[in-house]
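Taking it in order: structure first as structure tokens, then the write-up.
Apart from one protein chain that is not included, each protein chain of the complex appears where it belongs.
Each chain carries a letter (A and B) given by its place in the written order, and its residues are counted from 1.
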Amino acid sequence: MIPGPFELVRPGTVEDAVAALVEHGDDAKILAGGHSLLPLMKLRLAMPSVLIDIGRIPGLSYVRVEGDEVAIGAGTRHHELEKDPVAQAEVPILPYVASQVGDPQVRHRGTIGGTVAHSDPASDLPTALLALGGSVVAQGPDGRRSIPVTEFWLGFFETALEPDELVVELRVPRTGSAGWGYEKFTRRANDWPIVAAAAVEGRVALANMAGAVVRATATEEALARGASIEEAAALAAEGTSPSADMHADAEYRQHLARLLTRRALEKAAGAGAAAA
Amino acid sequence: MKVSMTVNGQQRTDEVEPRLLLAHYLREVCGLKATNIGCDTTSCGACTVVVDGLTVKSCTVLAAQADGAQVTTLEGLAGPDGELHPVQRAFREEHGLQCGFCTPGMVMAAIGVLADNPDPSDREVREGLEGNLCRCTGYHNIVRAVRTAAQAGPTAGQVPQAQEVQA
């Protein structure tokens, strides 16, 4: 299958890309790696009339330390993040989770900005980013603004981005040697997770338990109260409203959320102990 | 729109529709029919080619996105004298192909696996080929072939025309 026809715009700068968004409005879609968008367009589930290819804008791929944070360029591809020594040292959950996205060919093309802006509730990197905290930096006609990750993913394919804004950077706290865990449950290695749980520094995020990636707040509160991992993980599904599909009904997803949260927290505790 | 790229060492420029997929560009415009299309959803990997040193699924890349790139397909692997690439040779020796449909993509993906890890274990080969589906071989002999190819050394993880497949 092939995408419907569209006009391709190839801006050379972020400013030009934003200008193109302003000009074309809802008819336009940003094309980065294309690994979320092009499959939808081939199935004709998306038919934008304009594609703005940001793949040629220089300077969007980087991982660097800035103060207490690690800044990651939106154009950073998954395989670049996976291999990046700064990311491995400063925020090791991210390179690991990047290595769990799709398959090698997908990781060679897909970008962190793309997966963040797409807002699929089953995506790996947003789950890890939500557990890390930090923010999404967006650029629009009025310049840049920073959106906390906790306010960014609003629902299925729905984010806090304005139609004329573009994700340019992700900023996450440096976690260094702090323990972390990421548990992804799939039937086949390269599937999207049926459920996934990311745990880092007492924060837990879940994939595929709602319309967007969500924090397991009841678990986090229990941990903050000093509850055991087992007790806290038992609360992971509280307040979630997972959908049912052919892989899992809501009850099983909630069971997985509890199980994977426990395992992710155990890994985080173990890894932290080992590093300390 | 115009796109220019180097395909198997040959520079070319063509007028294409913006929506033309790289896989169709290679097959229909360049006439390189080894690259196959087995799905619509970036799942099967039959269309895997190497773009600027990295394996990609050419059904999910626009020809326009590859504008300016170096592209290598199965047809670009063997030497000018017909000498097989180490991965091609190993696929034959180990009976790593049956119907042949997944093979061009599988061979290219295998080169990518070896670029990333020159001496992978069975499990690492399987994980490296997670994006390539085969219905005939049960993967058993494909895994053997990749491990056999690894014995040939670094060339097994490289494509010709001085384009190294990056890790």
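The working rule: a residue touches a chain if its C-beta (ideal position, glycine included) is under 8 Å from a C-beta of that chain, and two chains touch if they have at least 3 such contacts.
In this text, contacts and distances are computed from a predicted model.
Trainee: Name the omitted chain as UniProt records it, choosing among "Sugar ABC transporter substrate-binding protein", "Cobalamin biosynthesis protein CbiM", "Carbon-monoxide dehydrogenase large subunit" or "YolD-like protein".
Mentor: "Carbon-monoxide dehydrogenase large subunit"
Trainee: Taking the entire complex into account, which one of B:C44, B:V61 or B:L114 touches the absent chain?
Mentor: Residue touching the absent chain, from the options given: B:C44.
Trainee: Considering the whole complex rather than only what is displayed, give the residues of chain A touching the chain that is not shown.
Mentor: Missing-chain contacts on chain A: residues 1-2, 4-5, 39, 43-44, 185, 187-191, 194, 246-249, 252, 255-256, 259.
Trainee: Taking the full complex into account, what residues of chain B touch the chain not shown?
Mentor: Residues 17, 19-20, 24, 27-28, 31, 33-36, 38-44, 46, 74-75, 77-78, 82, 84, 88, 91-93, 95, 97-104, 107, 122, 125-127, 129-130, 132-144 of chain B touch the chain absent from view.
Criterion: only the chains that are shown with their structure count from here on.
Trainee: Can you work out the whole-Å distance between the CA centroids of chain A and chain B?
Mentor: Once rounded, the distance between the two centres reads 28 Å.
Trainee: Across the complex, what residues on chain B touch chain A?
Mentor: Touch list, chain B to chain A: 1, 17-19, 21, 24, 40-42, 45, 48, 54-57, 59-62, 64-65, 109, 112-113, 116, 127-128, 130-132, 167.
Trainee: Within their complex, state which residues of chain A touch chain B.
Mentor: Within the complex, chain A touches chain B at residues 1-8, 10, 31, 34-35, 38-39, 42-43, 51, 53, 55, 79, 83, 102-106, 108-109, 188-190.
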